[in-house]
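This report refers to the structure that appears directly beneath it.
All protein chains but one are shown in place.
Moving on, here comes chain A:
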Amino acid sequence: MRVLVAVAALGGALLVALALAAPHLAQASPVVVVSTLAACVAVAALAVQPWLTRRRVGAHVRVGGIVAALVAVHVVALVVESPDDALYSMSPDGPTRARMALFATVLLVVVTLLGLLRRRLPWSAATWRFVHGSLAGLVVVLGVGHAVIIQGALDGWGEAVLVVLGGLGAVGVVVRLVRVLRRPATPPGDTTAHDRGQVRTEDEARG
């Protein structure tokens, strides 16, 4: 786990360094710089996010909030920089990359709300985990995917780092989903059916 966090932190630092070193940001307005750097950090956070569901649910919740805030900064900064281009990108006529980003953003809102409303939803733990996890996987693939195909601050080596971080996050989603969904279910009628907001993993259950 520590290795994963270290890899993601290193990746995030690399993204920030590569973006700042790229000619693309050399003449860019501070708003664009802020938007780009917020997105770089968000990608690194997304890479560790699924792995944190194992024993570190508190951190998972906090990092989730940070990702949502960073993406909000990223999007709002782009709207401030150029409302015309930002609104065009979010329209049905926007380029493929913008459509990926739009879907990823909407899904991130849904995934965050699912996290906040976990205890209020009358869903079984398995259903909640499947929906939250699979939609989060889409967020990683679409969000990092749009960053990879976009031309700008992160081309060349930046794309390679993005793919590694995105891959780390996507593999994490699949590994964790398979793991938690294979686990024996909580018996019906158990008052802890929804875990009261705490994901009790099999690792904890074992010892």
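Going forward, a residue touches a chain if its C-beta (ideal position, glycine included) is under 8 Å from a C-beta of that chain, and two chains touch if they have at least 3 such contacts; residues count from 1.
What we mean here is this: contacts and distances are computed from a predicted model.
Peer 1: Given the options "Deoxyribose-phosphate aldolase", "FAD binding domain-containing protein", "Glycosyl transferase family 2" or "Carboxypeptidase family protein", which would UniProt use as the protein name of the unshown chain?
Peer 2: "Carboxypeptidase family protein"
Peer 1: In the full complex, which of A:A39, A:L52, A:V71 or A:A98 touches the chain missing from this view?
Peer 2: A:A98
Peer 1: Taking the full complex into account, find the residue in A:L20, A:V34, A:V80 or A:V131 that is in contact with the omitted chain.
Peer 2: Missing-chain contact among the listed residues: A:V131.
Peer 1: With the missing chain put back, which residues of chain A would touch it? List them for me.
Peer 2: On the side of chain A, residues 23-24, 26-27, 29, 78, 82, 84-86, 88-89, 91-100, 103, 123-124, 126-127, 129-131, 134-135, 138, 142, 149-152, 181-185, 187 touch the unshown chain.
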